[in-house]
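Complex shown without one protein chain; remaining protein chains in place.
Up next, chain A:
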Amino acid sequence: MVIYGVMILGICMFVGTAIGLVLGKLLGIDGDIGGVGFSMLILVFLTNYLKQKGMMPKTTEQGILFWNAMYIPVVIAMASTQNVLAALNGGIVALLAGIVSVVVLFPLIRILSAWAGAATSTFGDEETVPAGAQPKKA
């Protein structure tokens, strides 16, 4: 059943966010720390376990994959609801602080990821690139 997949996703979200919220309370912050990150980790471990047990039929999987495929459309909608006007009205200090903090960090990607093992890092699906992951024409 497709709903089982959606339910698994929802359970992961609630458990992960609960961990993030409790962590935030323990550290005295009004908000959650890495709730989405914890949810993602739980999903990885839980679905791996369920797959091994043979409890992840195609239809259950579809309930997760649907939301996975909705990611980009949701992000497009998110981009359309950003406060772009405030960003541009923030003046030169806001513009510089925002842009420079990004530009300065880009060169660090290569340095830190070399240490993270980028040389041997793969998606594990190099033969079967999912549709939409890469432009059709080179």
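Criterion: contacts are C-beta pairs under 8 Å (C-beta built on N, C-alpha and C of every residue); 3 or more make two chains touch, one makes a residue touch a chain; residues count from 1.
Keep in mind that, in the parts below, contacts and distances are computed from a predicted model.
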Name of the absent chain as recorded in UniProt (options "succinate dehydrogenase", "Rod shape-determining protein MreD", "DNA repair exonuclease" or "Malonate transporter subunit MadM"): "Malonate transporter subunit MadM"
Interface with the unshown chain - residue positions in chain A: 9-10, 12-13, 16, 20, 23-24, 27, 29-37, 39-41, 43-45, 47-48, 61, 64-65, 67-68, 70-110, 112-113, 115-118, 120-125, 129-130, 132-138
